Each structure stands twice: as structure tokens, then as C-alpha cells.
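The complex appears here without one of its protein chains, the remainder shown in place.
So that you can tell them apart, the chains are marked A, B and C in the order they are listed, and the count of residues begins at 1 in each.
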Amino acid sequence: MIAIALLLLAPALAALVAALIRDNARRPWVLPALGAVHLAATLVAIATRPIAAHLDDALVASLWLRMDALGAVVLLALSVLFLLVGCYAPGYLRARAERPNRVLVVCAAVFLGLATLATLSQHLGLMWAAIEGATLACAPMIYFNHNQRSLEATWKYLMVGGVGIALALLGTFFMAYAAIASGHPVELTYEALIAHGTLSEPWVRVGFVLLLVGYGTKMGLAPMHAWKPDAYGETPGIVGALLAGGMTSVAFLALARVVGLVDALGQGAFARQALTVMGLLSMAWAAVFMIRQNDIKRMLAYSSVEHMGILAVGLALGPAALPAVLLHLLGNAWAKSALFLAAGNIHRAYASKHIPAVSGAILRLPISGGIFLLGFLAATGTPPFALFLSELGMVQAAASAGAWWTASIFLTCLAVIFIGFSATVLAAVLGDSDAPEPEPHLGDSWRTTAVPVVGLALVLALGLWMPAPLRHLFDEAVAAWPSRTAAVSLSQETLP
Amino acid sequence: MTWLDPDILAPLVLRILAHLAVLLLLPPLLIGLIAKVKAFFAGRNGPPLLQPYYDIVKLLRKGTIISRTTTWVFRLGPVLGLVTAVLAGLLVPLGGISAPIAFAGDLLLVAYLLALGRFATILSALDTGSAFEGMGASREATYACLAEPALFFGFVALAMLLPQDAELRLGDLLGMAPVGWAAAAGGMALITAAWLVVLLVENCRIPFDDPNTHLELTMIHEVMVLDHSGPLLGIILYGAAVKFTVIGMLLLGLLLPRTGHLALDLAWGVGSLLGLAVLVGVIESSMARLRLLRVPTLLVSAALLAGFGVILLAVR
Amino acid sequence: MDAATCIAIAIACAALSSVPGGLRRGAGAVGSAIGLGVAGGAAVVAGCWGLWAPATLGAPSAALLDGWHGSLAVDGVSAVFLVACGIVAAAAGLFGAGYWRDTDQPAAPWTRLFLGLLVAGMLAVFSAGDVLTFLIAWEVMALAGFALVATQHRRSEARAAAWLYLICTRVATLALIPAAVLFVHLTGSLAWSSLSGVSIGNPAAMAMLILFLIGFGIKAGIVPGHIWLPPAHAAAPSHVSALMSGVLIKTGIYGICRVSAGLDAPPVWWGGTLLTLGAVSSVLGVTWALGSHDLKRLLAYHSIENIGIILLGLGLALVGRSIGNEAMVILGCAGGLLHVLNHALFKSLLFLGAGAVDHACGTRQLDRLGGLARRMPVTAACFLVGAAAICALPPFNGFVSEFLVYQGLFAAVRGGWGWALGGLIALVLTGGLALACFAKAAGVVFLGEPRSPAAAGAHEAGLPERSAMILLAGCCLAIGLGLPLLQPMLTQAAAACAPGAAVALAPLPAAWWVSLAAAAIIAGGWALWRWQARRLVGSGSAGTWDCGYAAPTPRMQYTASSFAAPLTDQLHAVLLPERHHPDLRQYDGNADAVRLFPSQAAFANHPRDPMLERILHPIAQAGAWLCVLLRIAHPGQLHVYLLYLALALIALLLWSLA
Partner (left out) sequence: MVDLILALVMLLNFALLGSGRIRVLIRTAAMQGMVIAALPLALGHEHGTRGVVLALIALVIKGFVIPAILLRAFDRLNIRREVEPFIGYSASLMLVALGTAGGVLVGRHLPLAPEHAGNLAVAAALATVFAGFLLLITRRKAITQATGYLILENGISIFGLTLVGGVPFLVETTLLLDLVAGVFVMVIVMNHIHRAFTTLDTRHLASLKE
């Protein structure tokens, strides 16, 4: 209870403090402090969850807040990611002393608070509001560099994201009306909606479509992903990491809750088909754009699109694949942090993020280059990194569901993506560079490399060893999946 | 210990001695006979029949000059050439006279012993660093590659005739030849023809190579040994003669009757070997050497002929 | 203590060897060599031990994310591979200790670091008790291999090779993942040993076998999955190439063996497919080798050939199991497995030799070498041993295994399975072409006169390198002489690979005779050598006979290209080399164009991998072009992106209401 309060209050307080601090050099230290407090609160909240169960009902009734297993996993991903990014931020912002960072730091804290709220909320409307707020908080962060390109990226992010999130609101209304149309009182908490059992079929279906498009836009599922390469490409690595690991994870959580709801309301089959199509389309789209992609940050953006597609496909495979999906979410969030931060280091040292200019990073920046290479391997699901286990788990779930076509397209896309991704990464990391040596302060130092190393180590550790509490969370998430129709319709899966 | 029984041992020892005698003593005579036949066709008197023996003995006693470029590989070629030819000969029966050594799969050892000899000779030629010898080595390697399938097609054809439980021994294999002639004479004829081609190409005879010319550009075997002299050349000449005999014995294995009498078998064997030498002499006298570019075509056709032979025997 | 513990120790030693190996000190080289030596020894012991006393360590369980601990298991199937890996790893470690010194090769610690991981990964692959452990070890091995291929990444061809290797190995893994998933789906267990009892008739099982074949085939370098192999082997440091060619590609063979051994009744198409692929790979591999100008690429193509020979044997054994022909099973299995070991020995020997040459001369281009036998006598002798062995010439080990495979093929033909004739002809052709190819390679590199100043200034390899090569050459000869001693091991391993067939009892035919023949060659050769040596004492020396031309130069020697030309001309259709030659029409027809002295002309012949350059590369280019064409989907206009959003919404709405 206290931990949950702290989870929400600490970011608000941190935002306030950051807004008040005048010293541009000292302000960023708010972020690691906030990250540490937040992670501690997260861990305590997760650990005390079973004990505090009786308090939950009160929280749900009054504030629609509760930490369920699904939300806890996403919160964990977010919190660790934020701590990593937070620890990296002071060093980075010191190197970027020419830019005032008040807006960035405040927005990052606000983003964390709203994202946390989204993971805790058990109410469709509250969740929507939190995500909308988080979306808005990200816009100034994307514009951190204050140049034309980042401005363009911000505008696109804002418009596409704004329209998407507006559609999610309409979808939320549709869900609410589905209850009304079936003669129930309006109630937007998941529990209440699920308790209705069956609701008006067309409303649920259309509502799901709107929510899928809405939260899919935030996640970055193709073809609503177009803001992603622009935003990730033009923003600092820390913001890219927060967006790719945090924003998308929270949007995924929203979608997962909606899918669980729709599943419970009897429209699971349609939801899964739609998710499968969107997921595979995302993977294929990402694959196409990763071939001969010579901008390393846009490459990471398309990789993010791919991973969101994987998550969507995994979600479509039902509760059986849920542990794999959650593991993938954790691995993706942390691997992306390492990749974005390493890409940022490379970008700074070379003053470019395009391939002919960037080459031989492993000689120039041995650690950042190595992290970039290893991060690429982690992101492409190489054993023993966690994402291998999760992708394996999804293929296994697909096999046991008899979804052969899904599995085939999934694996084909992974192969093409690997080819495209590897070409760019190897070109950047290997070889010799004729660019001049970076200035000493732009080279590798522990400040710029320790954090991505830790992020990567986490992904590796998760691939080798699954902590028991985490496994319990996964199991609980599966058990709590509000599915009525888990067994139905998977074997009838067809692709249009 | 039944095999110590003199009644069994004596004929065995006699057969082995006869085989060894043919293998080790006869070869230079065959070479001499070929030369004599060619001289006859050319209307010359020609060298004496025993000339190759004289040559070899003379060479073995002479001194030698060795190229400064070379290493031990240069001298290993002749040595292995002779050793492998003799060892291969020990595995090949001469018609009814069974080989001293026979075991399952010995035919493979024969093929690979000859290959070892060839490998050593080629390396020995390359060791001199001369363009001419390299040229000969290259051709030798090429033609051997193309000749090998024909030989193995023959083996396969005969192997298909063997009873299921019999071991794959060369003696038993060639012993199936009469069965083969009875079953599908056409197929056997094709294989015999192919093996004759193998004999000619493996021993570098016309129409594949002309052992008499001294135009280096047209030669194969002779040009490979340009730099060998004295005892080394003697070993080479003797080894080449043994190799000719061994492959001849293989070829004749397809044709010779098995009488069961040692003397009769020996007479048949030696007689037909001499006949083979005459045949080679006739071929060399009546044909011109092929253009080098045409040789592979002929070799491939020989292999295809043997392949057809296999098919004919398979569908008999 | 049992075989599985022993192999665990070996894996640990190999992995730990990369710790000192990664150091930039003299101790790094020694530590790495000792670690690999111990690991190799332990692996050999574990392999032999596991042959008679199969052992497992750890407990595999069914659910993927639930309670998987990893497991190791050593049995007859892994034995041969472990022995091969152990010997080659020890030799490569020894060679590596002297080959690249930290002073002249800044990448030496990098190489040692990943060499240890590579060996550990390979040992773990050979001894993984369950599918998941296998996959993880597989990828660790593959990535260590990638790091090693990329060692000299400043060179663009090394980068290209590393990339090709990486994508090929990933495609293989992406085939193995669904295969493993199907495996679990079919057997309900992760353990390799659980495959027996699964019926093979259904489509899922067929798909599993095909996916396994694709994954393992790419790794093993079976045509057409071989494309990564020549560039990667050429780019890696030579002792790494030795390990890759000797052992790494065998992991694919091991996988095929492992899966096949689990099948109760392998279908005929499975063995038949393997046999066909083996025949195709062996002939094409050796043909492409013949066209190669680069010593290490040539050796790499020969690896494809030898993988083909191994597959001939294994395919034969599987067909034998399917049609119930015991002779095929024992001969094919024993021959194939022995060839695994033999190829590991002689191919790594040859790669080490090539490495010594590369190090001494700074080039691997055949036509720039020559005359090295005088300058590097030990290397030359060892290379010649390897060359004779790979050409299957007695008295070396290559002959022994091919002898068995040949007999198996004969047994198949006699047993009425006529398809074996194709395999037999392939093997015959391969034998002849390999002999030509190695006569070319050994002759051009080591014999004659040096063709470049670099070759003229070559020096003999150091003591560690020479000892590594002598060790491997000794092994080649020992197996050539000692088939009867190996026989119990071989039959035991064959029995493990072909469960159900009574092969363990049947002796290999003529094992003693083969050894006797090998001994006879050596004895006869030695006697005659002594005789001629005595006869030739005091012989004179002169220059090579130059047919009257007064000023021959080393450049006039027959080159590798010209040596192979008669054959490559015949095989033009398979080689498809890229040729640049002058337009000869200028010399005929137009009288004005004919000059007294023809102008200077140049001819260049570039062997290309036809599968890669003529087939896959254009396809990949077209695919990439298509992808670039699709870039118009991101024009940068916000309107378009919003239109996508609207269209997605409308499409989904219509679907939801349909």
C-alpha cells in the first residue's frame, strides 16, 4: 500500500524537485535517485503483493488501482529500465551541457509516474488517461535536440500518437456501451466488465478494433508505426530507450488487458486473428525496412516494430504463450536500453548515425561497439539471451496450437530481419574507419558504458536463470488471465 | 593345420611362384614385344625383344644427375611407383592363377595403390619446377580421373553377378566373368572395351600418349620423367612395365578361361599377356595419337560404355 | 566420476582456457594451449569412456520455461565426435600458441578468447543431453565461430565472410528452432533419447526431419548450404579454420546422426536423401576446389567434398536400416563415422599447414607460392601426408574409411538397391578429382621453384606449430595402420548410431589386411628408398632440364590454374568461372588490325562459387531491390501515415463487422 503510494508520489515529487532545481548540471541526478526509489518501491510492492491482498479491494473500489501479475511484470520492466536510463542520464546530459535539461528531466519523471499509473490501473478509462498523459509527456523529450529534424519527429509523433490514442478513447467508450447495450450499468473496471460474461457482440468487436488501432499506434504496430523511426531516430538515446522499452511496454500492457477482456467477453477468436495479422504485418514491414537500412537508430526503431509484432503474435497465441510474451517484454525493454544507449555513444563519437560514416566502432569504441553487437544478438533472439527462450516459447505455443502458418511466417520474418539487421550492425561495428579519432570526452568511459553493460547482463541473466519470484509472477499472470475461451479457436486459426 | 598339408600347400606355393614369376619377370618382355610389333609394322627390324631388360639393368648401374631444384619428393616418385605396382600385382589374379593375396575389398586397394603410385609420380614431376613436366603431370592427373569410372563400372557389373553371401574379392569377381558372358555378352563386351581403354590410358599408350616421341608438348608419361636418370629412370621403366602387366592381367581376367590346371592356366595367362602386347602394338601401329582435346571425350565415352554394360548386365 | 563428468570437466577447461587466453601476455598463449590440451585430452577420454559406459549429467524436463536445468550425456553417437574434437582442439591450441604472437598480431588475445569458447561450445553440442542445451551450445559455438571469422575484420573480405557466416548460421538456427519445437511436440520431452517410439509417418515428423536436415545441412556445408564455408574458412586464422573445418562443420553431421539414431525405423527417403546430398556435395565440392586459386578456399571446398563422403556412408547405413541390409549398415556407419574422425585429422593438418605457409609467405594464392619444401621441410612433409590422406591413398587414414564406404556401396548395389550406383560413381569421381586437386595444391605450393619473392624468403614454422602438425600426421598414419585396433570402438559407435541392427557383433571385413597392406607399402617403399639412396650416393646435380631454353624463370613453371585447366575446362558448366580475356578477333580478319607484334594481353580467371554468385546472390539482390523499392511506403509525409492509420482502422472495422 505504502509502496504503491510511493510508486505514484515519488515521480510527482521528483518532477517538482527537478523543476525547482536551477543548476543544469545537478538537476539530472534527480533521475537516478528517482529510479532507485521507484525500483525499490516496485520490488517491495511486488514482494508484498500477496500479503497486501486484502487492501487491494479498497484500492480498486476507490482508485481503480491494483498491482496484478501482468501489471507487475510491466512495471518491473519499466522500473529497471528507468533506473538504467536514469543512471546514464547525468553523464549524458553533462556531455550535452549546451542544452537546458529541465524540460527533459521533468517530463521523464512525469512519464514514469503516468506509466506507473497505467500499469496499476484496473480501469479502462484511467488507463487511457494515463497513457495519453504519458504520450504528451514524451513529446518534449523527443524535441530535446531542438533542431528541425527533431521538431519534425515530434510533430509526427504527436499527431499520429494523438490520433491513435483518441481512437483508443472511442474504443473505450464502445466497450462501455457494449455493457449498456446489454442492459448493464456503465462500469469500466475490468473486473466489472468481465463479470458481465457476455456483452453485445458487435460493440465488443468494434470496440476492440478501435482499441487495437489506438494502443497499437502507441506500441508501434504496422501500419500505425510510422512515428517510430522518426522519433527514435532524432531523439537522444535515453529518450529512445524510454520510448522503446517503456512506452511500448505500457501500451502493450493496455492491449493485453483489452485482449484478456475481449477473450472473457467471448470474442477472443476474432481478437486473436486480428492480433496475429497485425503482428505478422509488423514483423514483415519491419523486415522490409531493415534491409539496407543504414541509419543505426532507425534500424533500432524498426527492430522495435518487429518486437512489438512478436509480442502481438505471442499475445494472439493465448495464455499458453503468456510467460514467453512477458519474458520477451522484459528482455526487449532491457536489451533496447543497451542498444539505444550504445547507439547514442556511437552517434556522438562519430557525429553521425549513418553507415558509411560509422564503421569500425569496435576499434574506436571497443565497449560501446561490443555492446551494440551483443545487443543486436540479444535483440535477434540469440541464445543464451532471454529473447531466445521467449521466441522459442512462442514457436512452441504456436506448434501446440497447430498454428503452423503463423509459426512459418514468424520464423521467415525473423530470418529476413536478422539478415538486414546484421548487415547494418556489422558494417557499423566491424571494419576500419577513416573518420578522425573522437575527442577524448566522446570516447568510451565507464559513465557511458556501465549502464548498457548492465542492461545487457540482465537480458543474459534472464536467459540463463529465471528467478523463482518472476516465475511465480508469470504463472500468476497465466492463472489470472480472464480467458473463458482459452482452449477455443486456437486450432481453428486461419489467416485471411 | 590343414594348410600345412603338402598336398594342399604344394600347388598353392607353385601357383604363387608362378604368379610372382609372371608379375616380376615378364613385364619388360611385354614392352619389348610391343616395340617389336611396332617395328614390324613400320617395316623395321626393331630392337631385340629383350632390349627393355638390358635397358633397365644398364640404367640401374649408371650414375645419375639430380636437379638442384628438387627435394626428396623427386626420388620418392619412382620408388612408390614401383612398390605400388608390385603390391597391386600381388592382388590381381592372372586368369586361373589366383592372386597370392585376396581379401574382401582388395579391388579397392588395387585401385588406390595405383592412385598412390600416380600421385607420387605427379609430385615427383612437379618437383623439378619445369613447365614441361608440370604439363605432363597435369595431363596424367586429368586422364586418370576420367579413366577411373570405367574401371569401377566394370567392378560393379561383376559384383552384381556375385552371390549375395560371397565376399567382394577380386579373384571371385573376375571369376564371375564367364557367368557374365553367358548372361549378357554384349554388356561384357562393352566393359572389356572400356577396360582396354583404361589399359591404354593408364599406361600412356597411343592413342592417348606416344611413348616414342620426344616432342615434349605432346607427351604425358615420358615428359613427366624427363629429369629422372640412372637408377631412378630404371626403376620407373620397370615400374611402368609392371603396371602395364597388372592392368593387363585385370583386363584378361574378363576373358581368360579357368582350366584348373596350373600349367594350362599359366600357358593361357602368359600367352594372352603376350597377345595383349601384340594387340597394343597393332593399335599403336595403326592409329595416330589423338589430339589432346579429344582425349577426354574418348575417356568419357569409355566410361559411358562401361555404364551401359552395367545396365545390360543388371537387366539381364 | 563417469564419462559425463569427464566431458563437463573438458568443457569447463576449454571455456576457462579463454580466461588466460584473453590476456595480452606471454602467459596467455601458454595458458590457452594448456587449457585446450587438457580439454582435448579429457574429451578423448570421455568419448572412449562413453562408448562403453554411456552416462548423463543433469535432468532434462519437459516444459520449456519450467525447471530446465540443462543436461549432458555421452554415448556411442557422441564418442567419435568427442574424440575428433579433442584431438583437433589440442592440436589447434598448440599451433595457436606459436602461430600468432601478441607482438605481431594484436588480435591474438581475441582469437584465444573465442577459441576456448568455440571448443567449449562444440564439446557441449556433442554432449548435450537435451534439445535446449543443444540449441544453446550450438549458438554459443556458432557465435564464437563468428567472432573468430571476424578476427581480421579490417579486411573487407573477412567482414563479408563473417556476415555470410552469421546469416547462414542464423538461418540454420531458425530451422532448428521449429525442428526442436516439433521434437518436443512429438516426443513430449526435451531429451534426445526420447525420440524412439515416435512414429515417423505423419507430416509433423516429416517436417521435423526436413527442418533438422536444413539446419544441420547448412552447418555441415552440404550443397547448397555450403555457401558460407569457403569464405569463412579462408578468413579465419588458420588454426581456427582447422577447428572449424575439422570439427565445427561436423556438428551438423552429429545432429543428423543424433536424430537418425533416435528413429526406430528410418524411412527410406531419409537415408536416400542424405545419400543423394552426399553424392552431390562430394562431386561439386571437389570440382569447386579444383577451380580455386586460394589455398584455404581450396581446402574449404574439400571439406564440402568430405562431408559428402561422410553423408554417403551415413545415408547408406540409414537405407540399410530401412531395407534391412546389415552389411550396408555396418559398413556405411563405420565408414562414415571413421571418416568423421579421419577428416577431422587430415583436414585440420592441412589447414595448419596452410596456416604455416600463409604465415611464412603472407599469401595464400597458389600461383604466388612454390618451392617451400626446401624452406619448410617439416611443414611440407606433414602437408603431403595430409594430402595423401585426404586423397584416400594408403597407407593413411583416409583410405581406411573410404574403403569401408566403398564396400558399403558395393554391398548396396549387390543387395539390389540400385541408387547406390550413383553414390559409387560419385565417390569414384571424387577420388580422382581429389587426387588431381591435391597434386595441384601440394605440388604448386611446396615443389618446384618459388614463384614470388615472398615464397623465396619463407621460413619454417616454429616448434609448437611443427609439433601440432606432427601430432596430427602421426594420427593419420596410426589410423591407416591400426584399423584392427579401432575396430571395437567403431563397431560400438556404429551400434549406437544404428540401434536395432546387430552391427556390434560383426567384424569389419579385412581390417587386418588393410593394415598389412599399409605396412607393406611402408616397408617396401622404405627398402627401395634405402636401395636407391645407397645407389645415388655421390650423384651429381644440375639445373632442371630446360629443353634448350637458356633462361627459364620460376614464372614459367606450370601454375595451379594451368595444372587444373584440362579438368576445369571439362567442368566449365559446374564451375562457371568469371573470365577476362583479350578480344582475340583483333588478330584475324582485318588485315589492318594485325600488327607485327601483338599488343600486350592479359587473361584473368576468377573462380566464383556458382551457387552463391550465380544463384543466391542475384536472388538476394532482387529481394533487396524490392525492399528498397518499397521504401516509398515511408515518404516522410505525415498525411500518408495518418492515411495508413485510417485505412487500417477501416479495414479492421469492416472485418469486425463482416
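Just a few scattered comments:
One rule holds for everything that comes next: a contact is a pair of C-beta atoms (placed from the backbone, for glycine too) under 8 Å apart; a residue touches a chain by one contact, two chains touch by 3 or more.
Note that the structure is a prediction, hence the values are computed from the model and not measured.
Counted over the whole complex, the shown chains touched by the missing one are A, C. Listed residues A:L8, A:L126, A:L193 or A:A361: the one in touch with the omitted chain is A:L126.
Remark: the omitted chain is touched by one listed residue; of A:L13, A:A33, A:C87 or A:I180 this is A:I180.
From the options A:W29, A:W155 or A:W404, the residue with contact to the chain not on display is A:W155. Not every partner is drawn; the one left out touches subunit C at residues 631, 633-639, 642-643, 646, 653, 657. Of the residues in subunit A, those that touch the hidden partner chain are 125-126, 129, 132-133, 136, 139-140, 143, 146-149, 151-156, 158-159, 162-163, 166-167, 169-170, 173-174, 176-177, 180-181, 183, 185-186, 188, 200, 202-203, 206, 229-230, 233-234, 289.
Following the convention adopted for this analysis, only the chains that are shown with their structure count from here on.
Chain contact topology: the protein chains form an open path, each linked only to its neighbours in the line.
A count of C-beta contacts for the chain pairs A-C and B-C puts B-C on top.
Chain-level centrality, scored on Cα centres against the all-protein Cα centre, points to C.
Of all chains, the one whose Cα centroid sits at the greatest distance from that of subunit A is B. Per-chain CA centroids place subunit A at a distance of 77 Å from subunit B.
The distance from the centre of subunit A to the centre of subunit C, with each centre set as the mean of the Cα atoms, comes to 43 Å.
Rounded to a whole number, the gap between the C-alpha centres of subunit B and subunit C is 35 angstrom.
With touch defined as above, subunit C holds no residue shared between interfaces to two or more other chains. Residue ranges on subunit B touching subunit C, taken from their complex, read 60, 63-71, 73, 75-76, 78-80, 82-84, 86-87, 101, 103-106, 108-109, 112-113, 115-116, 118-119, 122-123, 126-135, 137-139, 141-142, 144-146, 148-149, 152-153, 155-156, 159-160, 162, 164, 167-168, 216, 226-227, 230-232, 235, 292, 296, 310, 314. Of all the residues in subunit A, the ones that touch subunit C in their complex are 155-156, 159-160, 163-164, 167, 202, 205-206, 208-210, 212-213, 217, 223-224, 226-227, 229-230, 270, 274, 288-289, 291-292, 323-324, 327, 360, 362-363, 377, 380, 382-384, 388-389, 391-393, 395-396, 399-400, 407-408, 411, 414-415, 418-420, 422-423, 426-427, 430-432, 466, 471, 474, 496.
Of all residues in subunit C, those touching subunit B in their complex are 370-371, 373-374, 377, 380, 384, 388, 391-394, 399, 402-403, 406-407, 410-411, 413-415, 418, 421, 424-425, 428-429, 431-433, 435-436, 438-440, 442-444, 446-449, 509-510, 513-514, 517, 520-521, 524-525, 528-529, 532-533, 535-536, 538-547, 552, 554, 556-558, 562-567, 570.
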